[in-house]
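What you see is the complex with one protein chain gone and the rest in place.
Let's look at subunit A:
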Amino acid sequence: MTAVGEALRRCRAEGRAALVGYLPACFPDVERGIANLQALLDGGVDILEIGLPYSDPVLDGPVIARAADVALRAGSTTAAVLRTLEAVAASGAAAVIMTYWNPVEQYGVDRFAAAVAAAGGSGLVTPDLLPDEAEAWLAASDAHGLDRIFLVAPSSTDERIALTVRFCRGFVYAASVMGVTGVRERASVQAPELVARVRRYTSLPVGVGLGVGTAEQAAEVAQYADAVIVGSAFVRCVFDAGDDAPAALRKLAADLAAGVRRMPATG
């Protein structure tokens, strides 16, 4: 079992959902990017999702897209992202890389998988890779013992959900809304139903992402999901806090971590 699998099992044993925190690597630069990820762990994030900054991030809203732009201008490379993964995994963190597919293909699918495993990473979240086109990744993830986290969406048919979860390992990423990354005012009404549909086809943990940004939303999602995935809120926190980003991230992560630990409301 990967470090991510262990973390999810530990959280389940504690009777709570896991908190997954996303930040792009190399944002705002390589070193501060590592410090920011470390701050998420210090604040209570259970699993890190490290974004590989990409020039054409079609599933990302303006906040994360802008962060990717900053990272690329600061010299983000695939090698720097792998160094970032290695640095945070060395401190014991459970971490996956979230990446669009072209950078993986250009690095070499098997070579990339080997590098992620060697750096102590648990696997990949692939927002624009469907299992239908994933032959090379299925082989490489098997060869290197990595989790492969594909997405399902509210528009997915039951057939698509069944197909997708069959190829998932680690957890299933349920996109809570139809749309791109970004904090929403209200938690998704589609997410509980989507999670319920996923559970019909798999016993894998289900993480819910897209749109979660506050402790209240985290608490709400934690009642029906195994993992609560927060991205844009952390990225915005880095933009807003500037040099104080690590402290601000620690505080926001602690708020959200308290959210996923909140007991279900009664009555």
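Everything that follows uses one rule, which is that contacts are C-beta pairs under 8 Å (C-beta built on N, C-alpha and C of every residue); 3 or more make two chains touch, one makes a residue touch a chain; residues count from 1.
The rule is simple: contacts and distances are computed from a predicted model.
S.K.: Can you match the unshown chain of the complex to its UniProt protein name from these: "Ferredoxin--NADP reductase", "Aldehyde dehydrogenase family protein", "Cytochrome c oxidase subunit 1" or "Tryptophan synthase beta chain"?
M.R.: "Tryptophan synthase beta chain"
S.K.: Any idea which of A:Thr84, A:Ser122, A:Ser141 or A:Thr164 touches the chain not displayed?
M.R.: Only one listed residue reaches the unshown chain, and that is A:Thr164.
S.K.: Thinking of the whole complex, not just what is shown, which of A:Phe27, A:Trp101 or A:Phe171 touches the missing chain?
M.R.: A:Trp101
S.K.: Where the complex has a chain not shown, which of A:Gly5, A:Pro57, A:Pro205 or A:Gly259 is the residue touching it?
M.R.: A:Pro57
S.K.: Based on the whole complex, identify which of A:Leu151, A:Ala191, A:Val208 or A:Leu252 touches the chain you can't see.
M.R.: A:Leu151
S.K.: Mind pulling the subunit A residues that touch the left-out chain?
M.R.: 54-62, 65-66, 69, 72, 77-78, 101-107, 127-130, 132-133, 150-157, 160, 164, 175, 178-180
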